[in-house]
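All protein chains of the complex are present and in place, except for one that has been dropped.
Here the chain labels run A and B in written order, and each chain numbers its own residues starting at 1.
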Amino acid sequence: MRASSSRLPNKTVRGLSKHAVLIVVSVLLGFPLLWMVLTSFKTNPQSLALPVVWWPHPFEWKNYPDFLAAVPFYRYVLNTLLYAAVTIVGVCISSSLVAYGFSRIHWKGRDVLFQVMVSTLLIPFFATLIPLFVMYRKFHMVGWYLPLMVPTFLGSSVFSTFLLRQFFMTIPESLSDAARVDGANEFYIYSRIILPMAKPAMATVILFQFIYCWNDYIGPLVYIDNQTWYPLSLGLYQVLGTYTTDWPWVMAAATAATAPIVILFFFTQRTFIKGIAVQGTGVKG
Amino acid sequence: MNHRGGKGTDAAGRSTGARSHRPNGLKKRSLAKISTAIATAAIVGAVGVGTTGVANASVVNLTWWTMWSGATLQLLNQMTTQFNKTHPGIHVSETAIPSSATASTAKLLSSIAAGDPPDIFTEWWPEIGEFAADGDLDSMSPYLTGKYAGFEKWEYPVAVQGGTYRGNLYAVPMGLNSWALYYNKGLLAKAGVMSPPTTLAQLQADQAKEWVITNGKVQQLGMYPDLNENGFLFYASFFGAMNCFNAAGKYDYENCAGAKALMNWIASYSKYPYAQVMALQTAMGQVAGGDTDIFSGGKAGFTLSGPWEGAQNIPTTGGKGLQGDFGVIPFPGTVGGPSTIGQGNFNIIPQGSAHPAQAFEFISWLAGYQNEAFMGTIDPKGGWVPGGPSVTKQPAYQAWLKANPWLGPFLPQMTSKYTVAPALTPTQAELFNAMNTATSNVLEKIMTPEAALKYIDQQGNS
Partner (left out) sequence: MQASTSLPSAQRTRDTQAQGLRRAVKRRHTRAGLLFVSPWVIGFLAFFVYPFFATLYYSFTNFNGIQSAKLIGFTNYVDLFHDPLFKTSLFNTFYYTACELPLSTIVALGLALLLNMDVKGRAIYRTIFYIPSIVPLVASCLIFVWIFNPDSGIVNDLLTDVHIPGPGWFFSIVWSKPSFILLGLWGLGQPMVIYLAGLQSVPREMYEVADLDGARPWQRLRYVTLPMISPVILFNVILQLVLCIAYFTQAQVIENGDVGGPGTSTWFYVQYLYEQAFEYLKFGYSSAMAFFLFVVSALIMVALFKSSSRWVYYASEQQ
């Protein structure tokens, strides 16, 4: 039994030191971001001035409206949202089904096939691009987002499937067994038991798929032919000039592209981080 | 925690009861998402069709992929609009594929492989030899008839050189680049030199006076041959080191007098700290495809550049642009007179293009052929030398030349006998990359000049 010395100062000291560490790390991780945002308010000469200038004076607010006028920003955001929305549906449906099959049912060859699936991540995109592109062209899918959207309904997001499979495997087998004993079939267990318990994991998958679509530019660059359909990520590249570059514009573009996700993350983090500690309660042996 | 369910099973072994009980929350969210997606798609699709213009059955639709971005892209849009206005039977739609996104060549090659390429593509010129040799390009020679019979004569000779492979014309420039030596008058005067150099030796001496290195950091430099990755190749014409082949038709820079002279000249700069110069260059904004550079930032005494340097650069010091403080002289090389490398931004017709004849019509128009008046107004804005000399006689172009006397050296070089384009070969890209690597390796003292030339030959002949 620990001698209970005056607890109050200990708790405050501990609390303060926790904050201290967090603040130090925040500064380390955060000051490049600060640079990005501050530079977006500078004039171009000032962004390149040596020695470096931190605080912009004059404070150029107009970098943002200028950038918004230079590329069809709102149209690009809509395109990105469409891309994200469709692929999120595809991933939620197919990746959860596939993950279930790889985790909650025991069948021969399961783990080997699972490793085959994960190993498909090991071929670099550019290596298989030409035959893949030719094949998509034969299916008449090239020109719009189809090569990026359709595969997500067929479990193409190995990342999501893998993540969900890991989460599903943290749920004790006894839950599934009890349900099977009660006569439930696999789909029922999947939809009524496992999925509801994996809400944090599903929310994580949705968030990451959204962010992936938000920043993905190589796929859209290669498959989309009409620039009115470009996602926001390509809008940023369009601002990087060929002969000259307005760096505050680039930073403004980056800030404008980052801000919505920051807000999204800030307000939704509870959903997937604060896990439901249901797993483990009432299931002893 | 009791989960009773599964009232009866169907043939597939799935509970018929469960089929109507999908995970409620997820189903509702999915439905909402799907319907939003469809609605958005419908709206956006309608808007999209509207903005891309009406496709008329009797009009030939051409697709043009360009790799520019920023201000230059807007210039291209003006050109496309004008062409469409004056050519009612053809409609060109432009897609900008930012080159800084790296995957642009991959996109082009994939579309050629799939048989559905754009009709026109503006290519970085080192690739033309590779593409032409591999059959990725349509030859334009069949279209040099009728009103285009005089086309090649109309072009600058170096433009024809730079676009011809094995007797076929594969590439036509939209804008040519002419390279000359910019010098910062203020820095030169501060170094105690009253007039710009006229010989190579004078250049060496003058630039040496301008270097300021404190605490190992470069504050200011004179001349440096690898700024903006414009290394060996861009100086080749000044030293007679452009196309060094041996009798068997293989690259032979090792045994080429001009190449040796050039590489030794480059090696004379290896005494300066390479890493610090590169760091300074990057600090001045030369990152990710940006071309804002040391010279326009007032930190370099000399730089090799083209007309756009003076015409387009955004002011980087004290709000002043690249104005008045600088001058331009022909590079004082070892050949008998001014020269430049013949390169530029070339348009090509990918193999498998749907309408190559109309594509050529557009490409020749962009070069300025029978379009001198319009291009005479556009080329100054881009800081380009046009594809043919007659455009430069246009009043708008002449006015630009008069208003900016520092442009003096650029045009006469184009027709100098020492001006030559790099020969198109199947290993053109390997050669140019090798030249860049060789330049930086020599400057970093990783390679001797002899080894560097050997390396260039080895790569070019691979």
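Here is the rule we use: a residue touches a chain if its C-beta (ideal position, glycine included) is under 8 Å from a C-beta of that chain, and two chains touch if they have at least 3 such contacts.
Bear in mind that the values here come from a model prediction, so they are computed numbers and not experimental data.
Only one residue in the set A:I171, A:L195 or A:I224 touches the chain that does not appear here, and it is A:I171.
Only one of A:F41, A:F162 or A:Y230 touches the chain withheld from this view, namely A:F162. If you put the missing chain back, the residues of subunit A touching it would be 15, 18-19, 21-22, 25-26, 29-33, 35-36, 50-52, 94, 97-98, 100-108, 110-111, 113, 115, 117-128, 130-132, 135, 151, 153-156, 159, 161-163, 166-174, 176, 185-186, 190, 200-201, 204, 207-208, 211, 214-215, 218, 233, 236-237, 240, 247, 250-251, 253-254, 257-258, 261-262, 265-266, 269-270, 272-277, 279-281. Those residues of subunit B that touch the chain absent from the view are 13, 100, 102, 105-106, 109, 112-113, 126-127, 130-131, 134-136, 217-218, 229, 274-276, 278-280, 282-283, 286-289, 351, 427, 429-430, 433, 436-437, 440-441, 444, 446.
Here is the rule we use: only the chains that are shown with their structure count from here on.
By the touch criterion given at the top, residues 1-6, 9, 13-15, 17-19, 21-23, 25-26, 30, 33-34, 36-37, 40-41, 44, 47-48, 51-52, 63, 67-73, 95-101, 103-104, 106-107, 109-111, 113-116, 283-285, 288-292, 297, 308, 312-319, 383 of subunit B touch subunit A in their complex.
Residues of subunit A touching subunit B in their complex: 44-45, 47-50, 75, 78-79, 81-82, 85-86, 88-89, 92-93, 126, 129-130, 133-134, 136-138, 142, 178-179, 182-189, 191-193, 195-196, 202, 217-218, 221-222, 225-229, 234, 237-247, 282.
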